[in-house]
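My questions will all concern the structure given below.
Apart from one protein chain that is not included, each protein chain of the complex appears where it belongs.
Note that the chains are named A and B in the order they appear, and that numbering of residues resets to 1 at the start of each chain.
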Amino acid sequence: MICRTSPEVGGMGHSIKRKEDLRFIQGKGNYVDDVNLPDMVYGHMVRSPYAHARLKGINTENAKQLPGVLTVITGEDLAKANLAWMPTLFFDKQMVLATGKVLFQSQEVAFVVAEDPYIAADAAELVEVDYEELPVLVDPHKALDPDAPILRDDREDKSNHIFHWEVGDRAATDKVFEDAEVKAKVHAVFQRCHPAPLETCGCVADHNAATGRLTIYLTSQAPHAHRTLFAIVGGIPENNIRVISPDIGGGFGNKVPIYPGYVCAVVASLTLGRPVKWIETRSENLQSTGFARDYHMTAELAATQDGKIQAMRVKTLADHGAFNAAAQPTKFPAGLFSICTGAYDYPTAFCEVDGVYTNKAPGGIAYRCSFRVTEAAYLIERAVDVLAQELKTDPVELRRKNFISPEKFPYKSPLGWSYDSGDYDAAMKVALDTIGYDALRKEQQEKRAKGELMGIGISSFVEVVGAGPAHTFDIAGIKMFDSCEIRIHPTGKAMCRMGTKSQGQGHETTYAQIVAQELGIPAADVTVEEGDTDTAPYGLGTYASRSTPVSGAATAMAARKIRDKAKKIAAHLLECSEEDLDWEPGKFFVKGAPSKAKTIQDIAFAAYTNMPEGMEAGLEAVDYYDPPNLTFPFGTYICVVDIDKGTGEVKVRRFVAVDDCGNIINPMIVEGQIHGGLTEGLAIAFMQQIGYDENGNVQGGTFMDYLLPTAVETPHWETGKTCTPSPHHPFGAKGVGESPNVGSPAAFVNAVVDALSHLGVKHIDMPIAPWKVWNILKEKGAVN
Amino acid sequence: MIPPAFEYLRPQTIPEAIAFLQQYGDEAKILSGGQSLIPMMKFRLARPGYLIDINRIPGLSYIKEEDGYLKIGGLTREADLENSSLIHSKYPIILDTARVIADPQVRNMATLAGNLAHGDPANDHPATMLALGARVVAVGPQGERVLPIESFFVTLFTTELQHDEIVSEIRIPVPPPGSGGAYLKLERKVGDFATAGVAAQVIVGSGGICQQVGIGLTNVGATPIKARKAEESLCGKKLDETTIAQAAQLAADEAEPSSDLRGPAEYKRGLVKELTLRALARAYERAGK
Partner (left out) sequence: MAKKQLVQIKVNGRNREAMVEPRLLLVHFIRGIPGLTGTHVGCDTTHCGACTVLLDGKTVKSCTMFAVQADGCELLTVEGLMQNGKLHPLQEGFKEEHGLQCGFCTPGMLISSYALLSKNENPSEEEIRWGISGNLCRCTGYQNIVKAVQYAAGKMEQGGKDDLPNIA
């Protein structure tokens, strides 16, 4: 049980208003494009119009002649410095600027730098590139065909196959399926999506020749890791690199990788000795930076006739595009996809994934997702619905019959995870009561009798977040701990610096609340700073819902170190022994004599003015937290849809989201995260896809066709919660940012399929556009 | 995204603007609302050498009834239509149309005239103007021409407008009592072009007999389409479920959609049928009021 602080202190559980908002509502945020340095110049990328072509020549002369143009960098130029290629975050390399050939449309080919962004854009048009088109590979299912063009002739392995990964017991799983009374199977494509934060990626690289220091203002979700990678790849001493991640206009995983534009800006600044700004356009962002998903999945469930799930078997083809630029822990080629067994209790499972190259933009990043958890949750929640159809049973009943029961935690999943805590039926029950499930089913029957279509979709997802324990989790070799440094000033105010980086999650508020909870210093007196690698302790950054589970834990641990020292000072001030002291947030007092007390502010002052003999001055601590396990947030979402038979339009009538993310720091912020994640889930389910035509041309490369819902398409969300604290986290929190994006796609799709299930429909691939529904209705004879 | 360089001209009168058009020929382009042109320039898909900004020419923004016509000025914005009490009370079909174009900010700049002159079959007003039997007033060096909307749209992005002409006014016959109209558009989201759109305007006489009908289709062909056969099928008939269904089928047959990201051609044809059905029903209902 977390002790509740007063509203003035504003510790855990208080919906205090966000500290960061004051600057944003006045237009005083400082995003990367707002960074303007004296003498700054501007980069512009020249990109390939072809998906696969040999580069026969690049003529930069006309571009260089344009007044105001300072340089044009090509792949050949970079090759001389051994920088034409850079490592990706996942055992592959990626071209910074193309040499030899281009492998996807919009690939980076040359970098123009000019005095003014308008001149740079003009000059980019004057760069003449001679291409010879090559056969294009778009369909991942054809990547391993004998006649498929080999895309990566730079690799020793002359194949488009990147990796095979499997987990679980294949033989035992096959055996269960052979003997199974009932089997269900679903082929589901989780389409290629893009996180599309409202701010695109960009940087300002500023090499100061006088000091030898390189400062990079960067849209980075992981500024420390990026500093290290710049040092290793660029051969620049790490102490001479300072990465500053300013305010970030949304990340959602898009701002985890290092992109060619950043490297080019750094090279240009080193060459020109001037600050170089490079800001992506939206088209560049959608067409070339980290995509997500593109998993082509088959799931099977085996069950008994009375509805007990016995085993799961999964086979997946992963389209990684031209380079494997997946951003995920190195021991997990398919991320944490093996969480796909879900919230259900059965002993046997097997999962295999094969990754392939195609002529598409590189990536495989974790879009508001803990490394492929979204794909996994979608798959199991779809598969369970298909099984319910096979069994002719209610999908709620089937889920409840198979939930892992609360007493079984920590629960060892068949694919190796140790779920920390959960009470899945509790969340289900709240969701059912809130939405009025039984009445809705009755209404559905009545509507069907009249020929009207409505559907109810359920998703009881389990997340795995907070990567992660150092023994298993690293990115590019760096263990996935995270950090917090707290300094208490003499007047009792605090400064907190973190290894993470907010992109809108409200860290400046929530970390302050953790300090308030642990030390009793009002959150208003705690300043949180992130993103400057010169000042913040090393950390792996913010993605995969890891800030609260890892850096949040580090904050509590650092605060507790401070409290330990504070106790010694308090004993000194109160002239008693430490054992005689009790703590409540904000003060130590003598047991049984609460008036004999020293506040944390008294103690802070004493730490600089009146410390005990032999004690170091100051009151500060740093903690690098290595979580003992991941955390496993969960929830039940229920969606109700109505379908317009005439047009195929789906209208979300209601959506109830019951989340359990353990103990909550700021309920207002948690609810905001859920609203946002559900809206992204809605977009994925109904609107969004980065598609390609047969020639590898991007379809959906602008906001014209990559559809972001407006306030009009977005329904009014209803939220609810249960609370099952994490047993291993210092204050029982689990993380929540991704849950709504992980859990909701299945709820939307299940609702649409449910509306059409009486017609024999078992699955529809996302995005469920009106024409898809209409086609099905037409095919099934439900409309003329 | 950065547009290519151009020279900027800001005439104060229509003759001055026309003189610029004559002087600079194909290199010149009129800048009115700019909400289609400027995005194209930013992608460098349009690169006019001269932009003739007509926005400061006085007297081109009005909505009024005169001489049996609703007259809408060449610079009247979509937002003006949305906010006009005359449009609200007598021309619900125009209100239907204006309020589903792009988004509020774009509608503050975009003009009805531009929506027609761009010649984009995906634009919404053309269908509505076809349904209403509008006339486009074009002013050129030789003076004024009144162009019937039925022959205004030539091919994709090409209209009857000559290079040195400017749309100064749109005229719509004032609907007699018993008239009603509606525009229905299916879009993937606010701000999108129509997957398909249908405008229907009817004049219903005594006994529910349809005296005149106009049906226009959005984004289902190289030009906006006037569904003539569907119209003819209803003239002189009583509007009921059967006749409306027949007309809807004919309109669907007249559509020439192509498959794209908004859906396959067959779906769009089906959508034309469904939207025609609904637009006619709503038009009929409004005619009764």
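Following the convention adopted for this analysis, a contact is a pair of C-beta atoms (placed from the backbone, for glycine too) under 8 Å apart; a residue touches a chain by one contact, two chains touch by 3 or more.
Here the structure is a predicted model, which means the values were calculated and not measured.
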{"item": "Contact partner of the left-out chain, one of A:Q503, A:S551, A:T647 or A:N775", "value": "A:Q503"}
{"item": "Hidden partner chain, touching residue among A:C576, A:M704, A:C723 or A:V783", "value": "A:M704"}
{"item": "Omitted-chain contact residue, chosen from B:P4, B:P173 or B:G221", "value": "B:P4"}
{"item": "Residue among A:K185, A:R282 or A:K401 that touches the chain left out of view", "value": "A:R282"}
{"item": "Positions on subunit B contacted by the hidden chain, ascending", "value": "1-8, 10, 31, 34-35, 38-39, 41-43, 51, 53, 55, 79, 102-106, 108-109, 190-191"}
{"item": "In subunit A, positions touching the absent partner", "value": "17-18, 20-31, 33-34, 36, 118, 196-200, 247-250, 252, 281-283, 503-506, 668-669, 671-673, 675-680, 702-704, 708, 710-712, 714, 716-717"}
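Basically, only the chains that are shown with their structure count from here on.
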{"item": "Where subunit A and subunit B are represented by their mean Cα positions, the distance between them in whole Å", "value": "44"}
{"item": "Touching residues on subunit A, where the partner in the complex is subunit B", "value": "117-118, 121-122, 125, 281, 283, 646-649, 687, 691, 699-700, 704-705, 707-710, 712-713, 769-771, 774-775, 778, 783"}
{"item": "Residues of subunit B defined as touching subunit A within the complex", "value": "1-2, 4-5, 44, 103, 186, 188-192, 195, 261-264, 266-267, 270-271, 274-275, 277-278"}
